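Every protein chain but one is kept in place in this view of the complex.
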Amino acid sequence: MKKVKKYWKGLEQLKVQSDIVDKLEQNEFVEEIPVEKSEDKNSSRRDFLKYLGFSTTAAAIAGCEGPVIKSVPYVVQPEQIIPGVANYYATAIADGNDFRSILVKTREGRPIKIQNNKDAKSFNCSNARVNASVLDLYDTYRLQGPKVDGNYVLWDDFNNQIKGNLENLINDNKRIVLLTQTQCSPTTKLILDKFLSKYSNIEHIEYDTISSSSALDAFENIYGIRALADYDFSKAETIVSVDADFLSDWQGGSYSSGWSKTRVPNADNNNSMSYHIQFESNMTLSGANADNRVPANPSELKKILAHIYSRLSGQPVNGSLNPNLDKYVDLSVKKLKSSGTKSVLISGIDDVNVQEMVLMINDLLNSDVIDIKSPRLIRSGKNSELLKMMEDLKSSKISGMITSGINPGYSLPESEEFLKIFKNLEFTLSFSMKEDETSRVAKFLGASSHYLESWGDYEFKTGHYYLAQPTIRPLFDTKQFQDVILSLIGADTNFYDEIKSNWKNNILSSGKTWGKSLQDGFFYDYSQNELSIRRKRINLNSPFAESSNEFSLVLYPKVGMGDGQRASNPWLQEFPDPITRVTWDNYITLSISDAKKLKLKNYNVANGALNGSYAKITSNRKEIIAPVIIQPGQAPGTIGLSFGYGKKYGMSDEMKVGINAFYLYNDFNKIQKVNISKVKGDHEFACIQLHNTMMGRDEVIKETSLEIFNTKDKSYWNPTVMVSKNHIETKVTSPEVDIWRDFDRSIGHHFNLSIDLNSCNGCGACVIACTAENNVPVVGKEEVRKSRDMHWIRIDRYYSSEDTIQEDIKIAEEAKGFRKYKSTLNALEQAAENPQVVFQPIACMHCNHAPCETVCPVAATSHGRQGQNQMAYNRCVGTRYCANNCPYKVRRFNWFSYADNDEFDYNLNNPLGKMVLNPDVTVRSRGVMEKCTLCIQKTQKVILDAKRDGRKVTDKDWQTACSDACSDGAMVFGDVNDKESEISKVREGDRTYRVLESLGTKPNVIYQTKIRNNINI
Amino acid sequence: MSSHYEASIRKPLVEGDKSYHDITVDIARPIETPPNKDWWIAFSIALIAFLWGVGCVIYTIGTGIGSWGLNKTVGWAWDITNFVWWVGIAHAGTLISAVLLLFRQKWRMGINRSAEAMTIFAVIQAGLFPIIHMGRPWLAYWMFPLPNQFGSLWVNFNSPLLWDIFAISTYLTVSLVFWWTGLLPDLAMIRDRAVKPFQKKIYSLISFGWTGRAKDWQRFEEVSLVLAGLATPLVLSVHSIVSMDFATSVIPGWHTTIFPPYFVAGAIFSGFAMVQTLLIIMRKVSRLESYITLQHIELMNIIIMITGSIVGCAYITELFIAWYSGVEYEQFAFLNRATGPYWWAYFFMMTCNVVSPQIMWVKKLRTSIIVSFIISIVVNIGMWFERFVIIVTSLHRDYLPSSWTMFSPTFIDIGIFIGSIGFFLLLFLLYARSFPVIAQAEVKSILKSSGENYKKLRDSHE
Partner (left out) sequence: MSKNNLHVLFDDDDILLDAIKKIKEKKYHINEVYAPFPVHGLDKALGLKPTRISILAFIYGCIGFTVAVLMTNYMMIADWPQNIGGKPSFSFIENMPAFVPILFEMTVFFAAHLMVLTFYMRSKLWPFKKAENPNPLTTDNMFLIDMESGDNLNKMKVFLKKTGAVSIEVIERDDNEK
């Protein structure tokens, strides 16, 4: 029997009968608990007042509560994401037009910025478009999921329906065309091969919206593979370019970094510069940066090439050149010969014969610059195939079509007919990010992911492999084209597995692991086999289309807009064209003389904004009406017009600007014979630079020629600026010209930014990088037109009024006497017919003696210890005095609130678009002044990291968004108190000067004198 | 008696056969009689203009300064032009009462009261613009050196804009007390005449219980003298400081050491013109011809002519110095001013300010009321353009040609300007009906010396 333990509580328990014990056993509590009985409790006046008081107070307090900002915390925080710390991923972009290896900066899992992948050997200099591509990820017009006949469906149903359709079509053996961008992805090729072998009725056609077909054909004819020759301009001593804008988009671009290496005379290249002659019709970036720029119309260009070839090869050629061109041809030949293997000739003329000629010339020169061993694979479209496809479509030989990553309904010259047929095809499947011209009429609409959400692998050029990895989970219910294809061929793997296995099995070698390659974003295999050359005899006397009274239209991709697939990107729309400085538009460019003939005008209205007359272009019964920009340097008889505008679908109304030039892209030839005539009405441009010349002001841009630079002393070509003190010329740098003692700046960091006018080619990548880094708002066409653009860094472009900038300066100095002075200055306002061009990036100069700081009544802007001119946004009351008093006019005022304002319906007006904001930088409110901060958030990060790690800051850590984005080495940023730093060395260099130095503002942004290498003949 | 003696060549400053009491009656009339139709018309026009201005200001504060025509290069245009214009106008009042008092110019007494009133109303207009031209006007109080929750966050005494704040507020308050002190005896006069109890209450409230004791009069005169002594350098300093907004900057066309005297001269010029405009109307409307005589008008015309010529010299000097300096930016700035896109503004300025006042050399013209009136208007237009030329044409093309642009006003800019004119007239019209518009006490004190009848009397005795 179990024993019950008994605990003694007291003597009382000994008693047999103890009422105390009983009592305790009965009720737990000795005394009655004071519980208020409801019936005998009647609430008094006092209670009422208590309750009243409490409830009102409670209500009041509840009312006081601020607005609730929802934030969703991580349920399980990924260990690699630390709030406030950025992660970087190496990936690649290959959108059919731009192919680059890039780094993506992510914050809290959001990609917010694109940077150059500096470790990559090729395709490593991203342009404005690539920098801006991150914003497309957050486009409100993106497809949220797959659609069938305009209704959202689930991916499984989607895939099954497609399967079904394809089964039927293959059964009654109907032809289907798979139209995609150039696929330079090895794994995608594998998948597609499987796909095509499964569905034998499907034919794969590759389509480059801007065709390089002729160059590809030429290369194929001569070297046997369909690719584009690659070039390494860093090896070039002489560059002759015949209508090849290789500094922006020619054959995929990404050449500028190589070019710029040869443009800066310094000790390493014993003060030499490459010589760059450009023959072209439009004024392009390459032309603007060339040493000699020779305007010529397309037929002349062909002749020029023929003559160069004949003079190099000795093969005779019919016909003669006009003397002016002839002397430049002589010069080119002379230079090409003298530089021997270090010379190269390139051309962008869409003509197989010409392109073969180019390859042969470089073969003749035995050029080291051209890279045949590892050609570019980023273009492969064949015009004939496409033309045939159009024929077949018209003759309804094709009954189904699959498109991916392209928008033929917009970019084909016969887009209307195409769409008409496409609509009525039996089976149409379109992979797209938006409901654009093509996909909106497709039966099946595959919502494809943004490249930052996707896997991918690419072979941009033979042996140069690049990996793309997702930097964020797909924002919407989207899939990659390849994954869908995989499911169609019944594979149970996904694209990632395919890539990984393909790389492990076929690509990776030399012991580089998959993981490492993924981290780097690239893998190089140098074991390419030599290509055998099949030399051809060039027919130099192939009939050149003689220039008639007609104009020749020269179509070109704009630096900001490319082939137009990013047309709904507000950053790019507001990105000023480097040459014309016009935003939010494309336009006809016309030479000054032609404009005069045709009575076409550009003029400024009362508030300065630019207006231009409209002109009508007609080419074989097609016609368009477009506004005119009078373009100095445009070859007479030619008209420039840029691709990429005039899109109608998948974007907000603000973005639907410009006119579609693809409409005139007949036979995919960028040169078209057209007629032009004036039509009524004027167009309102949004141009951010309304004055084109430098008015001979030598303090803005300093220039000298290479020979002077090499022969004469600094004091001759870059003398220290003198100012008069008590009528004695005194160096502006000497302390006695200051009226007060200076602060001691020798302690701590002191930042300087150096901008090299020789290596800067004005591409504008820095402008977009700055926009992304600093949350610069987009203000829209109307505001830009009112000269209220908000860019923190701008790239001023000046034309010479005489033949050269130097002459401008000379005649301005020589103009004596009022009448002479007046006439000279008025004349200087007009640009020359074929001017010299110079680019000058201008951001806040961060003057040590800043005029803006002194005048702020509330001390909202004052000088930092590290040399920055700082702006306290929340102290600013917005008198704009600082902006008025800034000699460089770099301050930007928030005229309205640009965020959360329906008047400015861009990325800052919707939660999706705001995901691109950099959390380290405030979004400025209405009524405050803002400007470049020398990316203080980045420099502080560097300092704090070093502090945390207890190490010294290394020079290479210093970067601003602009200097980081500049792949041409034009921008050097760093600490001048660190005497070992690169910036200190640059600063001590002879070419250093400061803009408007005589004002004594002591800027911390310094410039390197531009050295010209042109021979005047 | 000797103290009353005045050379008989001097024209009488009080016309007609006036006794002390007549003066009282004449001055009190506009206040004691109900306003006539003309006044009501003027009043309603002013009111409408004022309300329009208010609307535009509200719209600006609601949406942003972007509703004006400004841009990244031209950060100031009509706002500061109006500001400087009004400040300039304001100067005449103090000059008339202070400087002319120091110079013992008796003729000031007919006009100083209204001139001072005009000063105050003009300064009020001027004061509005620096506030509404801010991006965030609700923070305007940050302009004052107040202790604040941000710790040691103070204003920047290096900034000319802050000098302005101090100068303008000092100027406004000092001229206010100067004006009011002078008003006390006259308000007391109205008070003692008042029959309606409400009117009596008001006037006894604002006349601070003035009785006119001998000692009070002694202090009164001393205070007036010292205030005049303070106000004279003050008035000179105020416009000098306003000019420093530009003179201390680096912008070619602004950075000009001649500005302080040049602006002061311009201020007197425009101020007298405005006084002229107002008084010519007022003497008619309130039937004060015998106190604001042709003599007054002529004397003011002479001052306008002289100051106009001074301003003209300043313009020429500017051009000369720009050439003489040899600084290319200065040279271009002034070339651009005269021959650039805004040549027409420069032309207006030159003709209105330099040419038009020269006709005052002709006695016949300067003694003609209608001519004086027209010229006074023309001068004020000219002076507005002067400020526009200085501000806009200097800014729109400065150092870097890449940022050159133009300016054109929006209807908001225009609306606010018209609004301020309406506000100014509104205040003046109300003043003309409720305040003694002529310093009657002072006029009485010169009646014997400069009254027509007494002069006649004296002459007949000699």
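General remarks:
So that you can tell them apart, the chains are marked A and B in the order they are listed, and the count of residues begins at 1 in each.
The criterion applied here is as follows: a contact is a pair of C-beta atoms (placed from the backbone, for glycine too) under 8 Å apart; a residue touches a chain by one contact, two chains touch by 3 or more.
Just so we're clear, the structure is a prediction, and the values are computed from it rather than from any experiment.
Remark: the omitted chain is touched by one listed residue; of A:E498, A:E853 or A:D968 this is A:E853. Only one of A:D47, A:D193, A:E707 or A:D742 touches the absent chain when the whole complex is considered: A:D742. The hidden chain makes contact, of the residues B:M134, B:A167 or B:L288, with B:A167.
Residues of chain B in touch with the missing chain: 1, 3-4, 19-21, 24, 145, 152-158, 162-163, 166-167, 170, 173-174, 177-178, 181, 184-185, 188-189, 191-193, 204-223, 225-227, 230-231, 233-234, 237, 241, 244, 440-442, 444-445, 448. Panel shows chain A; residues 740-743, 848-854, 856, 859, 862-865, 1002 of it touch the chain omitted from the view.
FYI, only the chains that are shown with their structure count from here on.
Note on chain placement: the centre of chain A and the centre of chain B lie 56 Å apart, centres being C-alpha means. Within the complex formed with chain B, the residues of chain A that make contact are 604-608, 689-691, 693-695, 697, 700, 783, 786-789, 794, 796-798, 812, 818, 821-822, 825, 840, 842, 851, 854-859, 875-881, 883-885, 887-889, 891-897, 926-929, 995-996, 999, 1001.
Against chain A, the residues of chain B that register as touching in their complex are 63-66, 69-73, 75-76, 130, 133-137, 139-140, 142-143, 150, 153-156, 158-162, 165, 245, 248-251, 323, 328-329, 331-332, 335, 339, 395-408.
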